[in-house]
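Complex shown without one protein chain; remaining protein chains in place.
By letter and in written order, the chains are A and B; residue numbering begins at 1 in each of them.
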Amino acid sequence: MLYQTIDILGTVAFAISGVLVAMEKRLDLFGVLIIAFVTAIGGGTLRDLLIGNTPVVWMRDLTYVTTIFIAVVFAIIFASQLKYLRKSLFLFDTIGIGLYTMVGIEKGLQANLSPIMCVALGTMTACFGGVTRDILCNEIPVIFRKEIYATACILGGASYFLLLLLPIPASYAYLTAIFVVIVLRLLAVKFGISLPNIYKKTS
Amino acid sequence: MLYQTIDILGTVAFAISGVLVAMEKRLDLFGVLIIAFVTAIGGGTLRDLLIGNTPVVWMRDLTYVTTIFIAVVFAIIFASQLKYLRKSLFLFDTIGIGLYTMVGIEKGLQANLSPIMCVALGTMTACFGGVTRDILCNEIPVIFRKEIYATACILGGASYFLLLLLPIPASYAYLTAIFVVIVLRLLAVKFGISLPNIYKKTS
Partner (left out) sequence: MLYQTIDILGTVAFAISGVLVAMEKRLDLFGVLIIAFVTAIGGGTLRDLLIGNTPVVWMRDLTYVTTIFIAVVFAIIFASQLKYLRKSLFLFDTIGIGLYTMVGIEKGLQANLSPIMCVALGTMTACFGGVTRDILCNEIPVIFRKEIYATACILGGASYFLLLLLPIPASYAYLTAIFVVIVLRLLAVKFGISLPNIYKKTS
């Protein structure tokens, strides 16, 4: 129950982030729909393909497509309001990666993957939809910008496996890890934290 | 028998459309072959991966590769004639999406997907090869241009399920739906029909 709710919330967050990018590029109605779908299902599709969980989940369960459709209609209608919230795209994208990281890790555990591979799967689930959204909209993918992005997913995912070692319910560890991903990303952007430079300085 | 024939005809149409785009970009022989293959098998590959129908169909059945090879040789030899038919690329691409839409829907039904997912699968089968062709050739994908493209596949696919409700043989419904996709796309381009504008006019 908790896991399905998180999955649907992530779908909503990514669908809205897709609509916001697509409308900024002034795509037509179909283009907006496509970008919203790709953003919301891209990560889960890659995840399901890699672990051989086919037909991929959104083809078997209409909940996803219905949710995306409703989110798109809602986002288009309220687009002008969302536009005034200048950070809304960043926020929805950040919530999306937090939720999807844990959805991917959960699926990895179900497929008996090792913790390291679960974290990798969670990170790909979280990041791939946004990367595809940005490539299709001709933007530099967020993941390659000088910010902590996938790193937040990796650290959040790792925190889940560490938290599981404590005597707390698994659902607490699950929700805390989502929180860790979101907070890390927010703090990284707020304080301009990025990865260390591996190049020698050239003056 | 009918379904295989339609599948092979779609393969020929898309292979030729791939050759035409690749030659316009003056790629070398290998590049032309690759683009023709990717255009012809891209949609079916995505379809087979999504529903878990692996090894993907063209790896199990040499008919596809042989067909594409013959179509490419034919298209290169007669390229100068095809060039004079200025609309030949558009025509082969349109025939291709009509045929592949129904091939995809048929595979979706075999995988017990719901009608909505079958139409989505048919549309992806039809559109993905052409999108990949255009990305590799550095063209704006046809699907994102201001024309009805995927919409024709969706409406044609939906018409199939409506026609199945009538007391006619399934093969009639199948062929009529292909016809619907092709005619919708031809009419949309001829009369410049596109999707409604979702943006408020800015003067």
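Rule of thumb we're sticking to: a residue touches a chain if its C-beta (ideal position, glycine included) is under 8 Å from a C-beta of that chain, and two chains touch if they have at least 3 such contacts.
This structure is a prediction, so every number in the text was calculated from the model and none was measured.
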Can you say which of B:V56, B:L91, B:L109 or B:L164 touches the chain missing from this structure? B:V56
Looking at the whole complex, which of A:L29, A:L49, A:L109 or A:V189 touches the chain that is not displayed? A:L49
Who touches the missing chain here, B:L2, B:L29 or B:L162? B:L29
Residue of A:I8, A:L91 or A:M117 in touch with the missing chain, whole complex considered: A:M117
Since one chain has been left out of the picture, which residues of subunit A touch it in the full complex? 49-52, 111, 113-114, 116-117, 120-121, 143-144, 146, 150-151, 194-200
What residue numbers in subunit B mark contact with the hidden partner chain? 23, 26-32, 34, 45, 49, 52, 54-56, 59-60, 62, 65, 76, 80
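The rule is simple: only the chains that are shown with their structure count from here on.
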Separation of mean Cα positions, subunit B and subunit A [Å, integer]: 31
